[in-house]
Every structure is written in structure tokens, then in C-alpha cells.
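The complex is shown incomplete by one protein chain, all other protein chains being positioned as in the whole.
Each chain carries a letter (A and B) given by its place in the written order, and its residues are counted from 1.
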Amino acid sequence: MNVWDWNFAGQIIPALLNGLRITLIATVLGSLIAFVLGLVLAILGRGPRPVRIVVRAIVEFIRSTPLLVQVYFLFFVLPAFGVVLPALTVGVLALGVHYATYTSEVYRAGIDAVPRGQWEAATALSLPRTRVWTGVVLPQAIPRVMPALGNYVISMFKETPLLIGIGVLDIVGQVREVGGQSFRYVEAYTLAGLLFLLLSYPASLAVRRLERRRAVR
Amino acid sequence: MDNLGTFLSVLSQGLPFTIIATVAGILLTIVLSFVAGLALMSSSKTVRVISRIYVEGLRGTSEVVQLFWIFFALPVLVGFQIVPLWAGILVLGLNHGAYGAEIVRGAVQSVPRAQVEGAIALSMTPAQRMCRVILPQAVVEMLPSFNNLFIQLLKSTALLSFVSINEITRQAQQVLVPRFNPQAFQIFLLLLVMYLIMSLVITAIMRTLERVAAARVGRKPSARSRSQATGAGIA
Partner (left out) sequence: MPSVEKSGADPMIAFDGVEKRFGDNVVLSELSFTVAPGEHVCLIGPSGSGKTTILRLLMTLEKCDAGTITVGGTSLSHMEKNGKLVPADEKHVRDVRKRIGMEFQQFNLFPNMTVRGNLVEAPTRVLGLSKDEADARAKELLDLVGLGDRIDSHPTQLSGGQQQRVAIARALAMRPDVLLLDEVTSALDPELVAGVLKLLSDIGSSTDITFLCVTHEMGFARDFSDRVMMFDGGRVIEDAAPEKLFTAPEHERTQAFLHAVVDR
């Protein structure tokens, strides 16, 4: 049996692209959840002491345990509470919540980096609390942390294959089926790997360039 | 919680695999991190390029894909099957070693130039400079990031459930849940807590190492929490 069959490689490309569509959907939606929820967690993390402690405990718990187990947890436990969702939705939720714990740390660092004088000047002008956040602090904090957020999007993209555990047909899910049907694994997994590399490496380079430009300013 | 005993005993059957994979994976990661990390700074362009290809290639692809490739594609290429657990350890080590290489490189390059020049002025050989001056100081910088990386590796052992290795996640998902589906909540909660405990053990060990390493270079270890070592985009 020859190791590499170009014909076969060509045949699995549609499957790869189908899977890519799902992978991208999961990444984009998961990232949106992570960006929004992470910001909420970061702001709550500056609230009154009891809230801070609870948020910290939840964040540490989620960060210290495997995403795959959290995916399984949601997938098997939600139906017990009467919530039945399609596998992809469960996956997106798990990705979003898991990565929200990472983005919240990123936001926290960005917010902490805003000089105290900015808060004080806003207070001196009697600006309302929400305006202090939306008009002064966040516009200074968020641009600073965009490279770090970008890195997490790329990481999430590479972790979406976890979802095959609950039957989602992303890149790896598709390729595993196709490879399994014809017992040809080399082309299947090599192409899958290359597809990830093809998308994540340039994205990584772009984020690094963004980081360097910010450091110069 | 009537079946707690059953859950614990079944999950514990998977513990040896999880622990072996974690420990062996960490050891392989350490070796590869230093080899590749130092290679990234080599004076030989070829060595640097090879190392860079390894680092970018392993970091840029998905760990699950790497796992399946080693399990299903590699045997076709080399003609024999690797024992599943060792194949898993190989993937864990290769993948996390690539991230570790950047940690090593970053830490070594963060040692102040003045230290290196002082060592040169004392006529130390490059090897002596690295071992006696640079690495001891760089290691203190590396430990918080390695703490994160090793916990990440522990979490990755759960992926081994995809390739028939009977670690604890597989025990939970394949053995317990089919039989005790209504109690999935307790099963997975127990599983999560087991990982949490192992994470805390890793952190405790790394914090102790940090104190020792910092004391050896006459510094107090930084009080920063794990969260501040989120550089290099490690998820």
C-alpha cells in the first residue's frame, strides 16, 4: 500500500472545507462569548469583596480543569436540567466560558495599566460611573490588550477539535470519518494539520506584528 | 451520593495513566524546551531554523490532530504501532515542548546583558556562562510560565481519552456515564475536582521550586500570581 495517494488527498478536500466551516463558526462565536463574558468577569472582579472572591474561585476552577471535561459536563448535565441543545451550541458555550476566564485576566491587566490619575480626573469632573468606564477607562485599556486577545482567539481555533468528543463534525471530525471509511490516515491527518497551520501561523505572525507596533508607540 | 464509592474507585483506575502521562510528559517537555529553546539562540543558522520549524509547526497545529497523526498516520509510515501510552506521552511532550522552548528563550534573553558581559570579562567559556550565570537567573523567570504550561499539559492528558488510553476522563465518559447517566453531574464534578487537586499539587511544587531557585540567586520570588504569567498566548 503506498503511503500517499494524491487522488485521495484531493478527494478529502471538500470534507476538510466542510469541517473548516464548522470550526470557524465555533471559533468566532466562542470568541465573542469569551470577549463579552471576560469583560463582565473583569469588571465584577473589581467589585465588592464577596463578589471578587466568588469570581476568583470560579475563574481558578475553570482554568485548572480540562476544557474537554467541561464540554462533557455541559453536554451530559444540561439535559438533566431540561436544557437540550445541539452539540455545536454546547461546544460554543463551553469554549466561550472557558476562554472568558483567560480574557478576563487579560482585561484585568489592561484596566490596571490605566493610570490612577485618569480615574481621579474623571471623578474630579463628577462623571457618572458608567461613563468613567465607557468614556475613559475601557477606551484606554482595551486597545492595549488586543494582541493578547488575538492570541487567545488563535488558541481557541486550535482547541475546537475537542468538540469531536460530543460528535461535532469540525475539521478533525470530518477527516476522521473520511479516513476511517477508507483506512487512509496519512493524507487525512496530514492535510488536517496543514490546514490548521495554514490559518494559525499567519494569524500568529499578524498578532506578533501588532504587539511590536504597540510596544514602539 | 450513594454511588460515590463506585465512582471514586472507577475513576481511580484511570489515575495511574493520568499521572504517568503527566509526569513523563512534563519530563519530556522540560528536555525539549531546553534543547529547542537553546537551539533557537544558537549561532548556527541551520540549527536555529530547524528549531524554529519545530516550534512553529507544533504550536501552529492542533494537539488533537497531532495525537491522531501519531496514532494513526505514523504507524503507516514507520510500519509499527507504538504503545498507546508512550505515543500519548510523545505528543504531550512534543507539543508542550514547543511552547516551553519560547519560555526558555524569553527567559534567557531577559537576563540583563550586563550579567553576560561580566561573565565574558571573567573569561568563562560559553558553556560555563550558560550554566553558572545565565541559566540560574533565567530559571527563576521561567518557573511561573512553566507552572502554567505543566498545568496545561495535565489538562491535555484528557485528550488521551480519544485514543483508547484509560485515563480518568475516559473512565468517566466511557465507563461511568453510560451506566449512571442520571448522575452525570456528580461524576463529572468529581472528575473536575480530581484535576483541580492535581493542578494545585503542581502549583505547590512549582512555587517551592521558585523559592529555592530565587534564593540561590539571592532574590525573593516574585509575588505575582499564576494569572500574570499568561504571556506567549498559552491557552
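Please note the rule applied: contacts are C-beta pairs under 8 Å (C-beta built on N, C-alpha and C of every residue); 3 or more make two chains touch, one makes a residue touch a chain.
These numbers come from a predicted model, not from an experiment.
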Task = Just list which of the chains on display the missing one touches.
result = A
Query = Which of these touches the unseen chain: A:L17, A:L125 or A:A206?
reply = A:L125
Ask   = From the list A:N18, A:Q140 or A:T190, which touches the chain that is not on show?
value = A:Q140
Ask   = Which of A:P50, A:G82 or A:G117 touches the chain that is not shown?
value = A:G117
Task = In the full complex, which bits of chain A touch the chain not displayed? Write them out.
result = 115, 117-118, 120-128, 131, 135-136, 139-140
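Throughout what follows, only the chains that are shown with their structure count from here on.
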Request  = Return the distance between the CA-based centres of chain A and chain B, expressed in whole Å.
outcome  = 20
Query = Okay, in this complex, where on chain B does chain A touch?
reply = 56-57, 59-66, 68-69, 72-73, 76-77, 151, 154-159, 161-162, 169, 172-173, 177, 181-182, 184-185, 188-189, 191-192, 195-196, 199-200, 227-228, 230, 232-235
Ask   = For the complex, which residues does chain A have touching chain B?
value = 1, 3, 61, 64-70, 72-73, 76-77, 80, 99, 102, 105-106, 108-109, 148, 151-152, 154-156, 158-162, 164-165, 171-172, 176, 179, 185-186, 188-190, 192-194, 196-197, 200-201, 204, 207
